[in-house]
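A selection of the complex's chains, in situ.
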Amino acid sequence: MTVIAVNVNGFPCMDASRVTANDFMFRGLDIAGDTSNMMGSNVTPANVMQIPGLNTLGISLARIDFAAPLGLNPPHTHPRATEILVVMEGTLSVGFITTANKLFSKTLEKGDVFVFPKGLVHFQQNVGYSNAVAISALSSQLPGTQQVAQSLFGASPPVDASLLAKAFKIDVPLVQLLQRKFLG
Amino acid sequence: MTVIAVNVNGFPCMDASRVTANDFMFRGLDIAGDTSNMMGSNVTPANVMQIPGLNTLGISLARIDFAAPLGLNPPHTHPRATEILVVMEGTLSVGFITTANKLFSKTLEKGDVFVFPKGLVHFQQNVGYSNAVAISALSSQLPGTQQVAQSLFGASPPVDASLLAKAFKIDVPLVQLLQRKFLG
């Protein structure tokens, strides 16, 4: 038997005769993600990795859980997607920063919707007294996520410490301390 | 004063200096839509008509409410969008029909996700004992919705009755009865 794995800009198409309704389905977005981590947040994706039928369709979902108090989905970007979020439970402080370094932010309650334009740094934080939950839709079948602090201070191999020191206007030992925290 | 209304493939861009966080926000997706209508369902959109900041970003949201029992979002298409839906409450029977006339359908519970590929006829119905609620994301800032039965039998001016009779393999008086129901 010859097993062939071809990567086709992400995903091969299935033989149409073998596709079923299961290829368009995902179960479990009602299950709270585990927020017992340093940031106090958790993202449960429902994209083409979980739903093969999303291939070529340019959209996906995610559930985001935020612990109380102050669970944080830290500043990050989606290189290939705009995000539109709706709060299902709790109170979130959300914002994005434009290429002109303007912060656009809002405090959102249940039922509020907010848009994070494609590629811009954005964040969400639980500023209420109970857990918060949001559903986000993203304009890509595989949006990708780049955590800003993690990618800069926790890259593998590490980014040169003196480069980061200059970029962040701090000294090298502080960069190295940050790198130990993010790589640890 | 000269008021200028230019339609620019949908929407003109705002002057960057006048854009605020409000242009990326919408409130009220937690409010149940009024389902006291013949189909027993209601769609609350959150697209570029409600959120100017979505312009050019290619995504939008909607809340769909379904009365119990059997509230129906009847067979329809979105000419410009794929839809990905997550059930927030209740039990839905959902399906879409392919261009090969195959029905792909599932019964969804809370937390289940289903994909309706771009342009295909699809539907959702409440098959549980209580109200049902879903959040849908669509891969267009203004997806458009074409209700199949309403557009065929309730168009203005009406589609020729004998044409519809032939297409649906029914007689003309029955078409005329349907037209009275949908145009009434």
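The first chain written gets the first letter, and so on, giving A and B; residue counts start at 1 in each chain.
By definition in this document, contacts are C-beta pairs under 8 Å (C-beta built on N, C-alpha and C of every residue); 3 or more make two chains touch, one makes a residue touch a chain.
For clarity, every value in this text was computed on a predicted model and none was experimentally measured.
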item	value
Oligomeric copy total, full assembly; chains in place: 2	6
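Going forward, only the chains that are shown with their structure count from here on.
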item	value
Gap in Å, rounded to a whole number, between the CA centres of chain B and chain A	28
Residues on chain A engaged by chain B in the complex (per definition of touch)	16, 20-21, 24-31, 46, 51, 53-54, 57-61, 82, 84, 86-88, 95-96, 100, 104-106, 108-118, 135, 137-139
